[in-house]
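Note that this complex is displayed minus one protein chain, with the remaining chains in position.
Moving on to chain A:
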């Protein structure tokens, strides 16, 4: 090979390399949670990169707790490691208020922001500005065994009361056969037992704080909530419930050991999947219970995509978010994986789509549950915070977990409801005063 040839070849190679570089001038680093829907999205990104060859994607997929810690650290120290972050409804209001997120009020053309379910959008909005786009949303509802209900001679109403749930739990419990009337979260943690108990407390007229940020665990409403919870769980719950979180209860329900389970709407697709669940063909759904006080015990959560203020490619990030949370993306998933697998709970249009309603028997109840939650007005009495099953203040994760430990210990029989509540009151007061609230 002559020198000229070599030089020419070299130049061509350089040119090709340069054109590849210029074709993909922006690289987005996306932090995401390892949930099924998110993993599916990664598999479908070819559709996005074909439309936008100038944007390259780099994924950092992490387990929920690790993700939360990583992105919090990154955003709080202005690390600038990520261009798109997957965060929940707990973080968005706090971070939005801090000015840590890029407002999403100028999404690319054709992005139908008005189609987002109002309850979900409410949880992602600060002072009228949307700071994150929901990827999938969920509430909680009652999942129950239709066959056991029939055996017990009862009929589950669409909107049951706590009184009825107690009655049904008693009727369905058969400890000899290892069937427990009700499975609920008992594992300590702000996102575990406290998510359920806070939502339940809302329906009992209890709240975390009054309008002056005073802790409210010394009220009768909380006492009723915890006493009833402990009563139901000790009499009709599975043994060792104080260690059961979402996954443990899911396994119990799928094995046919729970009569009822009140938990995330997302679980509906797992318990009705015949490959995973032994009771797939006999599961019914109802709204989370109430006490006639105007609030139901259901929560609201959305895994959402947001752009941290430190990102150096906010426009490309918005383009990506618009793609991932659009109606077109939903259709793309439906085309590839079937309608039952599209990310649920974010858009009104999905619940007007007959194909989806036919494929997902739980769709209607999911929608109603989401609509029944109001993050800006979660309790019967007025509260100074947003969030249904959490309090959107930075201190909550720490306080919530410690209170959760007190309640979990009460469920394990290590202390009484009164002791648990007075400990919870004391520690919440301590933490809030140390944080400068009162």
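In this section, contacts are C-beta pairs under 8 Å (C-beta built on N, C-alpha and C of every residue); 3 or more make two chains touch, one makes a residue touch a chain; residues count from 1.
Note that contacts and distances are computed from a predicted model.
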item	value
Chain left out of the displayed complex - its UniProt protein name, from "Ferritin-like domain-containing protein", "3-isopropylmalate dehydratase large subunit", "Sugar ABC transporter permease" or "NADH-quinone oxidoreductase subunit N"	"Sugar ABC transporter permease"
Among A:195, A:252 or A:333, the residue in touch with the chain that has been omitted	A:252
Chain not shown: contacting residue from A:33, A:67, A:94 or A:333	A:94
Options A:80, A:314 or A:394, residue touching the unrepresented chain	A:394
From A:80, A:103, A:189 or A:361, residue that would touch the chain that is not displayed	A:189
Missing-partner contacts on chain A, residue numbers	69, 72-73, 76-77, 94, 97-98, 178, 187-190, 192, 238-240, 242-243, 251-252, 255, 257, 393-395, 397-399, 401-402, 404-405, 408-409, 411-414, 430-431, 434-435
